[in-house]
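Read through the structure below, which is laid out as structure tokens, and then see the notes.
For this view, one protein chain was removed and the others were kept in their places.
Chains: A and B, in written order; residue numbering restarts at 1 for each.
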Amino acid sequence: MPLTRENIRKQCEFAQQKTQAIVSFVVPEIQDKGRFKDIRIALKDNISLKGYPLQAGSKILEGYQCPYDATIVEKIKQEGGCIVAKTAMDELGMGGSGNNDIHGPVIHPWDASRIPGGSSSGCAALVAVDGADVAVGTDTGDSIRKPASYMGLVGLKPTYGRISRFGIVPYASSMDTVGILARSIEQVESVYDVLKGQDERDLMTFLPKSLEKAPQKKQELLRLAVFDSISEDADPVLKARLQKLIEQLETKQTIKHVQMPQSLLALIDPVYTVIANAEACSNHANLDGLRFGLSSKDQSVENIRSRGFSWEVKKRFLCGAYALHKENQERLFIKAQKIRRKLVDAYASMFTEADIVFSLTTPDVAPLISEYKEDTSIGLSYLKLSNFSGYPSISIPFGHKEGLPFGLHLAAKPCREDLLLKAAKMFSQVIQEMDHV
Amino acid sequence: MYKVHIGIEIHCALRTKAKMFSSAFVTQNQDPNTSLDIIDLALPGYLPTINKKAVEYGILVCDALHCTINPVLRFDRKNYAYPDLPKGFQITQQFYPLGKNGYMMIEGQKIDIERVHLEEDTAKMIHHSQSTLLDFNRCGTPLLEIVSTAQIHSVDQACTYVKSLQQKLIYLGVTQGRMDKGQLRCDVNVSLSQNPSQLGDKVELKNLNSISHIRQALDYEIQRQSLLLDQHKKIEMQTRRFDEKTKRTILLRKKETQKDYRYFPEPNLPVIHLDKSWIQEIIARRPRDPKEILDILKKQGIDEKEAQSLLTQKDLTDFYFAVIKYTERNKDVLHLLLSDVRNQMKSHAISLSDVDPRRFAWIVDQKEENFSTNRIRQWILAFLNGKNVEDQIQKAKDEQPHVSRIEEWIRQVCDANQQSIDDYRQGKKRALSYLVGQVLKVSRGQADPALVQKKLQERLNQEKEEAE
């Protein structure tokens, strides 16, 4: 379908009916040159697009209009990308259900009784129903990979710092990573190639030279390892498929099996809770209605903030502040940071003899809304290891259970997106072969 | 009766072009909210960056204060809520300050400096009865915080400390150091004790905009605390501000509990390992400090008092050295600077950066042509006010009769006024004035009176010698 404003609008409206994924329709700028020409791009609503509202799923940003573009938006525009929409998300990225108090929940396109996953829920849903070709979102714990798995998409979370965060509402600064969702690996890759790179406005994009100058010699055979520890409690259908995949791979090469002790894995969620809430609470201290956002005359800041944040978010802020108190910091925040390092060291050791570590992205398909709780099963919480470590990872479509998709998760060493994407394509091939046998 | 313990915390605004963690200009006296980067309003999506010049200035100060410089640069968040702090936290250096364990010598005593660190300034607030107006221009300006330990034991010493530190900072070129403009801010804490080794509870004094305010505030506060202690009353930890009208300190707030700022490392700024050779290079290029300049001036034969007077104004000192590159008449230059130039700068708001030192020197050198000091002064003043004096000087030169002409007129007058010469020889000073007047008459005012007097005296004294 040719790219015209009319067509784009129709596609977006259609997608919106199905998914409620869009919070702002963007007037498309259709350009005739650049690497992104003819690509419809959706942006998670925590990304600054000049002249458009930004709410990041929170009432506290009601009325806020961006006076500047995020770095990635500048890059998209430079390459002729056609931005079509700002998409719904869990409030300030803090949540994984795709629900939101101000916009209402994003609807899973194939089963409205299930959660789409979050927090990049709108991104994933819009791409899933072809309202956009590609979506740019963020992943702090699992927020790109989880919805990618639940909606049968490719979701890439690159190395931390690979893509500039300038102009993007933070959640937990030490873990926030800009990522990409699309229906094909090639699409994800082409967008990634443009968006990645150093940005003087985000100092964390200047990655250690020792990592960036990774050996570029051609590596024909990727060394693969499967992450056993986390699929123990997975749904039997998914488990079976994983087993089948392993067998298929083993016809061509040896697959290592890697583990991390359960006692350590059980610490992932508490460590995440402490660090993410503490950083988020501090990051969002700027949201007070004084210079922008929700406000009304003569209302105190306490009043505005109490109205502006959901109960869930308020709880997290209070816990986050608690973890940073002088009398608690050593045993909560700093201890969490130490355990983070332990977790990362253990995670990194799995890569000493493997280039790619793979596993099920989620232990099951999208859960029913009625049964959903912020899950603490290791099968889901392990995804946060990518954020603790900064290692790049990707979720690719793996299979279906009763018509609902689920994904396969691949991870690589820092700055080795080259191997990661190569592996993703290879695995996709193997998965296809599996289904034709 | 009571021992006084004074500790001083100074915030120095650095004169960098850009802000500390923001890419906007550092500015004063500009339309409100016209020099803001995204971070200065803490708009969603902001991120900090680091100003290299500010770090350089920090290093210069640490070195000048004999601090141990930490070559690993780390920044932390100080979390608290106030409308002048848009992010809801200030980026500072809590855990690893740039410099620590330094000192300054004040009249032979060593005052320890606990720490020197980099941080950022807050916005300006203007309070009205029903509302507060916010101007974020100042927000993000680089600040250097310099903290001394409570070893100062007298008001005089406190004032000398601040004055010396101010001068040092100005001469390092890191700040303009104007207390009245808020470029140098001073918080003082003071406590009294009977037991000399035991510190009493501290009272913090804020809003001290000048050295005299510091003096007055301390004088009042020490008296206030003494009275309380005399009555065996407890001094509560508190913050007080100085009221310049009544010259008293007034309670701002009590410090019941220490505020918890929830300090933690700033995740968006990497740890920076400063290159040791870069640090050394900065230190090697440091400007001369006032003491070194004083020594140089004394070697040039300048009187200490005059030298100190010059040193009170860095722009004047800089100008002095710029001018004497082009002339050897350094004493003449100095006198001009300390009198007319200084006065003109004040009354006419002249900036020496607009004055060409080479031309200034040339004018001073016209003394060679026997022009009087007075005339040179007039030309300097005109020059400072932007007038073209070259033409005037050339005209004066053309009109100035040659020395031989003057001597000729003198000879003429002497020949015709033997009586006056005799009177002079007999000690009648007025005779000389009479003769000078006659020469001026004969020359029709073309001769310079001072020169005529000089030449006449020479001639008369010479004749006297010959006669003896």
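Keep in mind that, in the parts below, a residue touches a chain if its C-beta (ideal position, glycine included) is under 8 Å from a C-beta of that chain, and two chains touch if they have at least 3 such contacts.
The definition used in the following text is that contacts and distances are computed from a predicted model.
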Undisplayed chain, where the name is taken from the UniProt record, one of "Acetyl-coenzyme A carboxylase carboxyl transferase subunit alpha", "Aspartyl/glutamyl-tRNA(Asn/Gln) amidotransferase subunit C", "Response regulator" or "Phosphate ABC transporter permease PstA" = "Aspartyl/glutamyl-tRNA(Asn/Gln) amidotransferase subunit C"
Per the definition of touch given earlier, which of A:37, A:335, A:400 or A:425 contacts the omitted chain?
-> A:335
Can you work out which residue in B:83, B:287, B:401 or B:449 touches the chain that's missing from view?
-> B:83
Touch criterion as defined above, residue of A:13, A:186 or A:200 at the omitted chain = A:200
Since one chain isn't shown, list which residues of subunit A touch it in the complete complex.
-> 63-65, 67-68, 160-161, 174-175, 200, 203-209, 211, 267, 270, 273-274, 281, 288-293, 295-303, 305-306, 309, 311, 314-315, 317-319, 321-323, 328, 331-332, 334-342, 344, 388-390, 414
Against the chain that's been left off, what residues of subunit B make contact? List them.
-> 16-18, 23-25, 31-38, 41, 43, 49-53, 55, 73, 79-83, 125-136, 252-253, 260, 262, 265, 267, 270-272
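Note that only the chains that are shown with their structure count from here on.
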Residues of subunit B that touch subunit A when the two form their complex = 38, 41-50, 77, 79, 81, 83, 86-89, 134, 260, 262, 264, 267-270
Name, in rising order, each residue of subunit A that touches subunit B in their complex.
-> 46-48, 54, 56, 61, 64, 66-68, 70, 165-170, 173-174, 200-204, 206, 278-279, 282, 284-288, 290-292, 301, 321, 324-326, 329, 333
